[in-house]
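The structure under discussion appears below in the form of structure tokens.
Every protein chain but one is kept in place in this view of the complex.
Now for subunit A:
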Amino acid sequence: MSTLEIKDLKVQVKTEDGPKEILKGVTLTIKDGETHAIMGPNGSGKSTLAYSIAGHPRYEVTGGTVTLDGEDVLEMSVDERARAGLFLAMQYPVEVPGVSVANFLRTAKTAIDGEAPKLRTWVKDVNGVMERMNLDASFSQRSVNEGFSGGEKKRHEIAQLDLLDPKVAILDETDSGLDIDALKVVSEGVNRFREREGKGVLLITHYTRILRYIKPDYVHVFVDGQVADEGGPELADELEANGYEKYLGTKV
């Protein structure tokens, strides 16, 4: 049982011309077992929503609330949010030179669980996930994200999702830059996560392509820092046919 509740969230960033409001009151509830897709044009604030929930220091929350199972997420530090059960698969995962994937995964798993994973089962788990994500055995010895192809970075993000097993996953444009084979592997990974008991997914995307593989329960159209429209999966089909012009037009 887990619910991520976002109410009237307002977020600004610092710019050279002073603070700029990016999110202008976002309200969204993700209950367990639900997959929500957020779709919108570039610059609409989709990624800002993802990073604000994860607690990136660049984004300043000026209003509203975010709670996970009633707990105030905005009061938590970045790592506390992750330990509380939030996971952000990033659009641009960061390189950490000299830190091996194996060391990184074990350190993260230990932090999330509060104890080191049992060595025998852990190695098996990691190898299993790597295989399912189509990452070869030597991958664990490489430095985190360093020299990874775009596809490897995204598959590594989903491998983490599988191993760290959060309550709610936010996927920020995980589909961008993937060829069709990688997109399938990544989508299968996300779907395996969704099959687990009580998991919520917030899928942020610019394209409808990934929604053929990951079926959302709800679709929200994001324009200019707000939810401009909401509906079921059929809304994605409409967006695929007509694009965002309708929403951009009404904005003016």
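Just so we're on the same page, a contact is a pair of C-beta atoms (placed from the backbone, for glycine too) under 8 Å apart; a residue touches a chain by one contact, two chains touch by 3 or more; residues count from 1.
Note that contacts and distances are computed from a predicted model.
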item	value
Among "Branched-chain amino acid transport system permease protein", "Cytochrome bd-I ubiquinol oxidase subunit 1 apoprotein", "Acyl carrier protein" or "Fe-S cluster assembly protein SufD", the UniProt name of the subunit that does not appear here	"Fe-S cluster assembly protein SufD"
Sole residue of A:96, A:227 or A:248 that reaches the chain not shown, by the stated touch rule	A:96
Candidate in contact with the missing chain, chosen from A:47, A:160 or A:187	A:160
Among A:79, A:131 or A:230, residue touching the chain not depicted	A:79
Residues in subunit A touching the chain absent from view	54-57, 77-79, 81-83, 87-88, 90, 93-99, 103-104, 107-108, 111-112, 143-144, 160, 164
